[in-house]
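Report on the following structure.
A single protein chain has been omitted from the complex, and every remaining protein chain is retained in its original position.
For reference, chains read A, B and C in written order, and residue numbers begin at 1 within each chain.
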Amino acid sequence: MNLENLPLAILKAILDAFTWCGAKAGIVVPPWALTLVSILIVIVAILSVFLVMFALMSVLERKILGRMQNRYGPNRVGPWGLFQPVADGIKMLTKEDLVPRSADQIVHFLAPIAMVIPALMLPAILPYGRGMVPVELASGILYFFALGAGTEVAVFMAGWSSNNKYSILGAMRAIAQMISYELPLVMSAVIAALVAGTLSPNGIVMAQAGVSFGVVPNWFVFTPWGFAACILFYIGALAESNRSPFDLPEGESELVAGHLTEYSGFKYAIFFMAEYIGMFAINGLLVTLFLGGYQAPFPFLEWIPSWCWFFAKLAFVAFSMVWVRATMPRFRIDQMMQFAWKFMLPMSFVALIAAAAWHYAGRGLAAWGISFLIVAVPYLLLGRFCFTRRHTVDNRRYLFSE
Amino acid sequence: MHDLIQKLTALPWDQSPQWLFLIPAGLMLLAAAAAVALRNLIHSALCLTLSFIALGVLFIALGAEFVGFVQLLVYVGAVAMLIIFAILLTPASEVSASNNPFRSFKLSRAVNAVAGGAVVALVLAGLFTAIFFSPRVRAAVPSPNAAAPVALIGENLLTHTLLPLQGTAILLTAALIGAALLAKEEKES
Amino acid sequence: MNFPGSGLIKGMWVTLVNGVGSFFDPQRSKRLITEQYPEERPKLAEASRSFPFLIFDNDPEAGIRCTSCKICEKECPPQCIFIEQDKDANGKLFRRPKVFNIDISVCMSCQICVEVCPFESIRMDNIYEMSSYDRFGSLVVTKAQLLKSNEYYHGIHPTEAATTDARIEAARIKKAAAAKVTAEKAAAAKAAAAAKAAEEKAVSEKAEPPQPEQTA
Partner (left out) sequence: MSFPPHTSLFNEGNGAGAQTLDVSLGPQHPSTHGVFRMNVRMDGETIVKLQPVFGYLHRNHEKLAERNSWLGSMPYTDRLDYLCPITNNWAYAVAVEKLAGIEVPERAEYIRVIVGELTRLQNHTVFLGFILGDMGSWGSALMYAFREREKILDLFEELTGARMMVNYMRFGGVRCDFPVGWLEKARAYIETYPAFLDEMESLLVGNEILLARLQGVAPVTAERAINAGLSGPVLRASGVDYDIRKVDGYGIYPRLSFRVPRGEVGDCFDRFMIRLLEARESIKLLQQAFAQIPAGPIVNPVVKQRGFKPPVGEAYGRIESPKGELGFHLVSEGGEKPYRYHIRPPSLINLTLLEEMCLGSKLADVMVILGSIDIVLGEVDR
């Protein structure tokens, strides 16, 4: 038995044990029961992995932020503060669940549920390792975005039902932002799907196997169009998961807590959890689409199990999101919309064209150069003349009087 | 071993009992009815969204993954949000009961009921006709493999149905430009 | 290198250097200046001040320096000091406070009482853990709680205490010298004139308080 197949081996062992127990009890386990049990095991396994990751992330994010800000971060509960999530959880669960009297009670109650269901369903289609796809869907990418659409409804429900001005403003911002950024997000995912020729996440990962030019892994991020699409997808993912610099819906310096203003206790915890799991899922998709999924970068590193590679890459992307949060100020609402429509969307089309050029130019060195030009020139032009034209340091002069 | 796992965790739609169909279908009908019946417009919109979701689930249950996901993506992600935005952006005075344009039809309840019933009957009749007399629906067979439909749909869209596709695109662009123009004019006045 | 987005990358570099550097670079790790409070106490500067206390020499009753002249009570900007002079059974006033209360919920640690005190008897403490569950009772600090020894003063503000002691000593020597001069004069006068009048003069001289000095 090797590490590569460890998760599958565990699953098989549990199934065998189940059958064995059935046989001991003198019952022939019907195949549907086995299917049911195996589905349950997979669900429990994935959910527990994601929940543990959520718990870890909630403390590590604060620790990383702290370190980047010359602080220690939480270090009181348990060794290195690692039990902080437990303390947070106890606090959240024991807090009074306040519902404003003038709130729409039913919708207010349903919003966290509507938020958490799609979030928990998202991780189902990600390929975690070689042969480790919980649900093999031919149109897995579509599944992901279809479920992601449900989050918008939940955010709107939360914001509207609270009957609070900050909440409704936050909800409106959230919807505007999610709709705007879904376009570049889907467009850049489409690029990867086009090049791979399939909408199945596993298929896209397979398409990124191997090494070209002898050194560069075949991950899409190492091609010019793939790099552009990856960055666009990353920015879109930041916006979809409402993270800094796109945390306008929660914009605490303006809207107090946006659509979460009137949520407390366990309902708030559910929103919090859903947001983080959604973030992991979308990071997982980014890893799948552009970072080669569970593929090792070089053949000589393949002794490390594929699922380790997946989670390592996932951890890296999640870390980078914390890193961005430590650095960036927040966009303003109109700038956020402008950025989506005037920069992100055109750039995603440019990346699409670059990908097509790369494909038809033979996917070689020349193709690399052509697609680099196709991406770089519009980027510089767009960046220079559309977005940062009015906003540079160069246009300012400061006079000094002695 | 991979095959085993895949076999075990494959979508169990094929083996699922027929009555499971009733859950999304019933939910869809209930939500649709609630969307009509509820007084609060936002509640109606949310119920409509629920019925969209149920419809999407229904498609998926029937094996039409692609259509189901597109249904969710387009109807829940875009259309429902559009409806909600439209409700939110319309000033309250324009949707309040006081200046309901249909108020001027001073008809008796009986006449109202008869007219409403007639409309419902017409719609239902049209639907049933479509279902029972359309040869395609009867001939529909579950797809042999899961991956084919996406590619097939894509190919069809860009070959046989290219003209309607482009027509729809032009229509949507025109609508977009029109909306932008309307919004702009309003701002200037 | 200046391209769209380069500013963001520069900023990200700064945070990364700070974050990663806090683990490896001794220069950066020194920047983690958060004090781990209950375990790690702040190293207070010598001049650090919080609330006033009263100094006594040797004995908390007899050695109390305060003469209840009530200058601090008058000068205290938020008026948080309350003093009552001690008196004996016959109602004769002692130069010693009976009650000396400071309401530290009102006190703003301005140390004006310290500056105006002519007897060097009130000084600033540097304790800082004074929270209490009793809002009304425990925040009014009484004489018994305020009295602290001169040694304690030397412990918390060594430099200041040394100068204070030197000043007191100088004043004492000056006074002693003055008294000696007076005594000599008195002796001379005694030899020359009536002794009774001279003695009275010496007593009245002794009672006069030393002049307050500028704390520089």
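Here is the rule we go by: contacts are C-beta pairs under 8 Å (C-beta built on N, C-alpha and C of every residue); 3 or more make two chains touch, one makes a residue touch a chain.
All values reported here derive from a predicted model rather than from experimental measurement.
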Among B:Ala34, B:Ala61 or B:Leu88, residue touching the chain not depicted: B:Leu88
Full-complex contact with the absent chain, from A:Thr19, A:Ser58 or A:Asn163: A:Asn163
Which residue of A:Ile14, A:Leu65 or A:Ala376 touches the chain not shown here: A:Leu65
Contact partner of the left-out chain, one of C:Met124, C:Val141 or C:Ala161: C:Met124
Residues of chain C (touch criterion as defined above) contacting the omitted chain: 4-8, 10-11, 13-15, 18, 31, 33, 44-49, 71, 75-77, 108-112, 115-116, 124, 159, 212, 214-216
Residues belonging to chain A that touch the chain removed from view: 65, 68-71, 102-104, 107, 160-161, 163-166, 168-169, 244-245, 247-248, 251-256, 326-335, 387-388, 390-393, 396-402
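Definition applied: only the chains that are shown with their structure count from here on.
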Approximate Å spacing (C-alpha centroids) for the pair chain B, chain C: 80
Chain A-chain B separation of Cα centroids, rounded to whole Å: 28
In the complex, chain A residues that touch chain B: 5, 8-9, 11-12, 15, 32, 34-35, 38-39, 42, 107, 131, 133-139, 142-143, 145-150, 152-153, 156-157, 160, 172, 175, 179, 182, 198-200
Chain B to chain A touching residues, read off their complex: 1-2, 4-6, 8-12, 15, 42-43, 46, 49, 53, 56, 65-66, 68-73, 76-78, 80-81, 84-85, 88, 146-147, 149-150
Sites on chain C touched by chain A in the complex: 3-5, 8, 11-12, 14-16, 18-19, 22-23, 31-34, 36
